[in-house]
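Yeah, one chain of the complex is gone here, protein chain that is, but the others are all in their spots.
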Amino acid sequence: MTISKMGDQVIAFVCLLSLWWVVSTIVSNPLLPTPAEVFSALSKEWHEQRLLESLIVTLRRVLISFIFAMTLGGLLGVLMGRFRLVNRVLDPLLIILLNIPALVVIILLYIWFGLIEVAAVTAVIINKLPNVAVTLREGGRMFDHELEEMSLMYRFSFRQKLLHLWWPQLFPYIMIATRSGLALIWKIVLVVELLGRSDGVGFQLHLAFQLFDVATILAYSFAFILVVQLIEWFILQPLDRNASRWQKGGGNV
Amino acid sequence: MTISKMGDQVIAFVCLLSLWWVVSTIVSNPLLPTPAEVFSALSKEWHEQRLLESLIVTLRRVLISFIFAMTLGGLLGVLMGRFRLVNRVLDPLLIILLNIPALVVIILLYIWFGLIEVAAVTAVIINKLPNVAVTLREGGRMFDHELEEMSLMYRFSFRQKLLHLWWPQLFPYIMIATRSGLALIWKIVLVVELLGRSDGVGFQLHLAFQLFDVATILAYSFAFILVVQLIEWFILQPLDRNASRWQKGGGNV
Amino acid sequence: MFEFTVEGLELSDKKILAALNIKLNPGETHCLLGPSGSGKTSLLNVMAGLQQESIVKNVKGESQNLWSQRKPDIGYLFQQPRLLPWRTITQNLLLVEPNKEIVMHRLSEVRLQDYADYYPAKISLGMARRVALARCLLLKPELVLMDEPLTSLDLPTAREMRKLIKRLVCGHPTRSMIYVTHNLDEALELGDTVSVLGNAPAEVIYSNSINSLSREELETLLKH
Amino acid sequence: MFEFTVEGLELSDKKILAALNIKLNPGETHCLLGPSGSGKTSLLNVMAGLQQESIVKNVKGESQNLWSQRKPDIGYLFQQPRLLPWRTITQNLLLVEPNKEIVMHRLSEVRLQDYADYYPAKISLGMARRVALARCLLLKPELVLMDEPLTSLDLPTAREMRKLIKRLVCGHPTRSMIYVTHNLDEALELGDTVSVLGNAPAEVIYSNSINSLSREELETLLKH
Partner (left out) sequence: QEDLQTQLPKLKVTVIAWGTVNWELQHIKQRQLDHKNGYDLVIDRVASLSAARIAITADNTDFIVSDWLWASERNHKGANLRFIPFSKQVGSIIASPGNSISSYASLKGKRIGVAGGPMNKGWALMRAAANKEGIDLKNEAKIQFGAPPLLTQAIKNGQIDILATFWHYGARLEAEGYKKLYSLKTIMRDLGLKSNVPMLGYLYKAKLGDQHPHLVAAFYKSINEAKAQLAVDDTAWQALRPFMKSENNKIYHALITGYRSGIPDEFSQQHIEDAANFYTIIDDLKPYPTGLQLNPELFHNALFDKGSR
């Protein structure tokens, strides 16, 4: 069953790929490279040792920012969702953080703290954190009142509440924050690298942009997308399936 | 009660403002302007007729992109959440769209369609759409099976289901998509304007950025944030309150 | 006459229903008795067409024709109220019957006229059940399925509601009903025929006219 | 002896409870009867401490001292099962009592040993109620609150569960219980004392030993 599911996705991929191939072959313009061209750009970057190195550097930044943004943003969001006072007081700050342009935060942090790794990662965290908070705030708001009372009467410990009461209710919101979060963080990391780092995918992408080397741009993009797709297949989708087991339509027993 | 709620927020605002004032006065560096400097930059931009004009241009782009991204993304997301097959087939596409760097989409669209308004707005929509879809997919997944059966047995029309069954269940997810969506779209509009438009807040920000004119950068950011805060106060928060009336802890009766 | 036949039902590889046949004349009420977990609710779900996939999967062949002729027009009172929590009681009813007067009348028949503007979270369980009953009684179907409509109600209220059901459903010349209950008094008063479901592997251990049984015989059947 | 006094309760400007006093000796069971919507569940919630704000708001002054001495250690069986839907039945019980053997034993006492690994969405309502009962019976409190524990159960099962409650709660020398029911048989069998709530403006119309009342007198009180 899992295999046939994978099969569907592989077919979908192949369809996309052939569509692209056909269109790009017909157009035949270096600005819309064919899959083959992108692949050769990919293997060039790989052989010249830039691809893996840039990817690792960027992924490290993405990972660190992701962990911090999710933890802090999640905590903040849930507290805001549960406690009206917290929400009222912090809401304006949240709106400001949410809407302050990424560029502004990045520049200010770079200028104030210098072009150091910490400034880069902090900038990404500040950019992503309010999104997580906004998402998990809705989760916190929708907590089931009756189950909450139950956990009180049956003397659930804090740990039990966390694991068995709150986590499952927050789960869909956490998945939203994770999926759109990974994407957002990666995009911001690109900008951060563009503005003040000398390595990483963002740096390479922009060099390619200046030479208008669309094949290389796409090569780097797809390399990262592949990583995300693997995360999706081997971490997120199994989690999804696991979490939907208990639902009416879900898996066995 | 509503007034006292507003009061809290005003106090929070004032606290933030004074904190900023104190810090910036102590630091006394043009790269961390005081509120007064930002305000004078704001009034300068206002008097030189740039502020309102840019804001209107940008808001128009934000609004159009927002409407399209929410409608298409929402539809896609809910369908993916409801129907497993749709989800399996479209999931890879979603991951690609979600993680393809904004820069890449913007560049490709500008190249293919020229530096025209439609390309700009389309780029923004393509950037935001997958986020909405990912959010509303979770909403579609969490639909209440029992109420669905009920609506079937009691012969709800499609319109009734939409308004009274699906909308309230999607509501928290729609709020997430709206809040983080407005923020995201505005940020992408800035990039789009920076790369290929000759007007709008993004264009002005870019000019200010080139000179590290932090006061003007902040002035434009706050002007937009003010708009969002007004939307928050007069549209989103009333909607929130309205939607939580029925909950255990909610308002009257 | 409605005739319903199912060859069995499995859910998640567990046998829920044995082969089963129920005949029902127009205007008649059929009572469904059986221990907790014997498959009464599942049977009603199948009748109402809410278990499509499973049936198709498990009862191969002519599985589509569960009903001897066409599938009757069905109204279903679920075991739980299933009200829309984000709509007031009146709004919930208005979704089924747009005429406000009829709705208010039904609401007063279940003694809830004072709670018209309450949200479901703010009424008691017994009250919510009565709202669901009122909602079901707004429909005018050929066949009514009722799953333990009078539990969680005090005796006088239950008696009054029983009368209401009797008047609106049993009193109707062409409206049939399948009525699930654990209460023998209700079964004896409302039912024309009866099926008693046994315990595991969910099968029918009695199915016939209810008048041919004494209360004691019925009790013994259920003790089984 | 536990003594509980509340001067009244209003929710959203509606009077839910009138002034009320309940005395309970250790080991005794107090039955709470009353029509649907008369405030039985609300009363239990107040006793369990789940309505704090409202009470503080409405019963000024010494409102904190609802209990004459200290608040007893309470176990509460809610009117609805309130199981964690994302945990299997066993997991639900293990959260209350970590000893797996005790849990499996309780589960077999409510006749659900075969459903240990089911998720709550896949068992019938009657079964879910029994799981909730089993969970409540895993606690060892001084005072048990039970809100209609035996509705939605067939007669033989209900009788068996009644015996279980009698053995584990009523049989315990120091464990008291407040038992809400609509079933007079249960009340007469389990109760030592009884309170009957009237209809609107929710007040107590009788509160005393249950043995001083005949079944008929009780029925008349309830018809009120």
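Lettered A, B, C and D in written order, each chain numbered from 1.
Everything that follows uses one rule, which is that a residue touches a chain if its C-beta (ideal position, glycine included) is under 8 Å from a C-beta of that chain, and two chains touch if they have at least 3 such contacts.
On a predicted model such as this, the values are computed, not experimentally measured, just so you know.
**Student:** Looking at the whole complex, which visible chains does the left-out chain touch?
**Tutor:** Contacts of the omitted chain with visible chains: A, B.
**Student:** Just one of A:L59, A:L72, A:L163 or A:L194 touches the chain that is missing; which is it?
**Tutor:** If we include the chain that is not displayed, A:L194 is the one touching it.
**Student:** Given that one chain is not shown, which residue among B:F171, B:F203, B:F224 or B:W246 touches it?
**Tutor:** Going through B:F171, B:F203, B:F224 or B:W246 one by one, B:F203 is the residue touching the chain not shown.
**Student:** Write the list of chain B residues that the hidden chain touches.
**Tutor:** 30-31, 48, 107, 110-111, 114-115, 195-198, 203, 206-207, 209-213
**Student:** Footprint of the hidden chain on chain A, which residues?
**Tutor:** Its contact residues with the unshown chain are 31, 107, 110-115, 193-198, 202-203, 206-207, 209-212.
What we mean here is this: only the chains that are shown with their structure count from here on.
**Student:** For which pair of chains is the number of C-beta contacts greatest?
**Tutor:** If you count contacting C-beta pairs, the leading pair is A-B.
**Student:** Pull out every residue in chain A that's touching 2 or more other chains.
**Tutor:** 146, 247-248, 253
**Student:** Please output the residue numbers of chain D that touch at least 2 other chains, ranges allowed.
**Tutor:** 12, 80, 122
**Student:** Show me the residue ranges of chain C that touch chain D in the complex, using the header's touch definition.
**Tutor:** Residues in contact with chain D: 11-12, 33-37, 40-41, 79-80, 122-127, 130, 148, 151-158, 182, 184, 219, 222-223.
**Student:** Given the complex with chain A, which residues does chain D contribute to the contact?
**Tutor:** Listed in rising order, the residues are 48, 50, 74-76, 78, 80, 82, 84-87, 91, 95-96, 117-122, 135, 139.
**Student:** For chain B, which residues count as touching chain A in their complex?
**Tutor:** Checking each residue of chain B against chain A gives 5, 8-9, 11-13, 16, 31-32, 85, 88-93, 95-96, 98-104, 107-108, 111-112, 130-131, 134-135, 138-139, 141-142, 145-146, 172-173, 175-176, 179-180, 182-184, 186-187, 190, 205, 209, 212, 214, 217-218, 221, 224-225, 228-229, 232, 244, 247-249.
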